[in-house]
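Yeah, one chain of the complex is gone here, protein chain that is, but the others are all in their spots.
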């Protein structure tokens, strides 16, 4: 059951120019979390910014009762978050939304992330490993400096391949180029992806061509985060008449349901 | 000439539950400052709170190029200020307004402050001492804990008398009772006062009765702080047809001009 | 919250023109779904009223996204009245709320006066509805899309038509996008309104400078949140002086002080809208603080201060 909680910040670090990771204690929420779900975070106490901001579960330590978020500073909400210090409290609601479907039996899973879209794939990777899946991560970023999570995957003993636009680390080019040109198809049973829409579009195409089951995590502006305001509507297929609620029906959807 | 400057915070301390003192380097503004003037401070970067907040010059060190403010947390603007840390910048305009008139020759001066109204009297006391005046300060507060500036006056070798409502320090009662009942009239040539209006009203009455020249520092909500918006209007005498601008014509006014 | 309304000396109950509320804090239509969405966070039966999402005769899919965007101390929404239609509301949502003992105010919207009347007729006799809020910020398709709420004659007619079909108290929700809100309020009263709900959103928009297009697919949206509070207070002040029916006040309420401002300009009860998104427990928090305020000020009923700031 999602609830409201004040998380006690226990760690807050700048990983790259505009990327931060924050860990806080929120035991009641932590014990409910599943990969792919998100928290709705109040960035400040005044009326500007006003609304909460949705941020994916980047990692969860259920024993410790802690949750980590990985975020990129893009506007005033995320900018305000950077001001939180250890021992401050963060006002959160969650866990919200439908997370990733987890395989019942061990599978060979590919996780494709772009930019800060890598965030939910870390927690997903951890849980898949717990379920004895084989996990490969492909991560795209602008440059080596933006590849901030490789060590996380290494710790989890997950194969990590990277692609950078400027070639400063890993494959030079888009992560989808890496996927299409460098990876032998047929090896994966299941694909999860989160990142920019054009990237997810290509990943979904790849999965369709190779008949691989997969899920994508979508974004939409949100107000309530709980399915009450109907603000986060998304038409999944151009032919659909109705809209899905990204906050409640998603943010994770089956690749086949979505048209980019 | 008043200007805009980013002051580099070099000291920020909590003096009582709701009272803070902040010192920052702002050499260009510091060299223009006179006692009784104020700074117009931007409390944050977002639109709520929106307007600047006027705060009196509490102390100025022209050699060091630093300015100190003493403030009480009463709302969201002052609350935000408390978050500024050493090495942060504070966005200020000033010095603004008409400060206290300073005597040409050494005088025997009485300074009466109530609550955080004591703030401008510290800098005033310093400058009066530099001009070889004899200075006595009377300060009213709710309790001993709110009397946060006595050491400042002691350092300046200024006689300091206090009154607290609960009697936890100094005279038990209002500072105006202290003034009227405990002080031999006739000793002072000049009186300056800043604090709650009823207090200033009585101080002005005392000065009038004893034919002592004096000045008061008034407050009014402000937007521009420079005389442009006409928001800080104040009718000085009930009989006046026109309004004074507290930010530009004041905040310091001759006691005789003001009717409370 | 429930034990609060059971306080001995303090009576929190409000009779809003026949809509009986246990306490003066309601949640606004469109910001609280059908109540259930917020059940994990707050005791929805303890709320003064849950004004459910606007209901139309037929199901509506709503507007394409983006539907919302944050603005300074506010937000714009152009949901486009997405809802499953009155039949689904009555058959699927209402029974649950009735069972949970939630005080429900239905909110209805139509394209024509007849549609409003038909929806009201469908709601007649349904268990668990305390009253009907009429969303009149809708375009009247027969009048070339002119909003019902901007024309006094249309306002009077739509209220009359709905009153004719229902035994429930009827509370039109006034649009603030008008030159003369008093004229509209008086027309609603003449039409037989039992109470007034004020205010709906201000019409606004935002531009995405990067794409050089309006942010909202619908171009225009309704502005809500703290940004509009001064306008809401002013309109309620103006209307309170002139009408004899009670007012449900809202627009940017975020805390008990805000709620008291609305009460002091004439609101007999208040509604929390956008505030629910910021803090799903806001309505409960405000109620608790109002109760505390009443204790502190030795009050038995909020009526003692309704309209106290208004110079009649």
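By letter and in written order, the chains are A, B and C; residue numbering begins at 1 in each of them.
As a convention for this text, a contact is a pair of C-beta atoms (placed from the backbone, for glycine too) under 8 Å apart; a residue touches a chain by one contact, two chains touch by 3 or more.
Predicted model only: the values in this text are computed from it and were never measured.
Peer 1: Taking the whole complex into account, name the chains on display that the unshown chain touches.
Peer 2: Those shown chains that the absent chain touches are A, B, C.
Peer 1: Which listed residue (C:68, C:178 or C:286) would be found touching the missing chain in the intact complex?
Peer 2: C:178
Peer 1: Looking at C:260, C:286 or C:302, which makes contact with the chain not pictured?
Peer 2: C:260
Peer 1: Tell me which residue among B:63, B:104 or B:241 touches the hidden chain in the full complex.
Peer 2: That would be B:241, which touches the missing chain.
Peer 1: Sort through C:25, C:68 or C:228 and give me the one touching the missing partner chain.
Peer 2: From the options C:25, C:68 or C:228, the contact with the absent chain belongs to C:228.
Peer 1: Among C:72, C:126, C:182 or C:288, which residue is in contact with the omitted chain in the full complex?
Peer 2: Checking the options C:72, C:126, C:182 or C:288, the one contacting the hidden chain is C:72.
Peer 1: With the missing chain put back, which residues of chain A would touch it? List them for me.
Peer 2: Touching the chain left out of view, chain A contributes residues 47-48.
Peer 1: Footprint of the hidden chain on chain C, which residues?
Peer 2: Answer for chain C: residues 71-74, 76, 150, 177-180, 202-207, 209, 212-214, 219-221, 223, 225-231, 233-234, 237, 252, 257, 260-261, 264-265, 305, 308-309, 311 touch the chain left out.
Peer 1: Given the full complex, what residues of chain B touch the hidden partner chain?
Peer 2: Residues 1-4, 42, 47-52, 93, 220-235, 241-243, 248 of chain B touch the chain that is not shown.
Basically, only the chains that are shown with their structure count from here on.
Peer 1: Whose C-alpha centre lies nearest the centre of all protein C-alpha atoms?
Peer 2: C
Peer 1: Starting from the Cα centroid of chain B, hunt down the chain whose centroid lies farthest away.
Peer 2: Greatest centre separation from chain B goes to chain A.
Peer 1: Using the average of all C-alpha atoms in each chain as its centre, how far is it in Å between chain A and chain C?
Peer 2: Whole-Å distance between the two chain centres: 36.
Peer 1: Where does chain C touch two or more other chains at once, residue-wise?
Peer 2: 72-73, 226
Peer 1: Chain B: which residues touch two or more other chains?
Peer 2: As it turns out, chain B has residues touching two or more other chains at 47-48.
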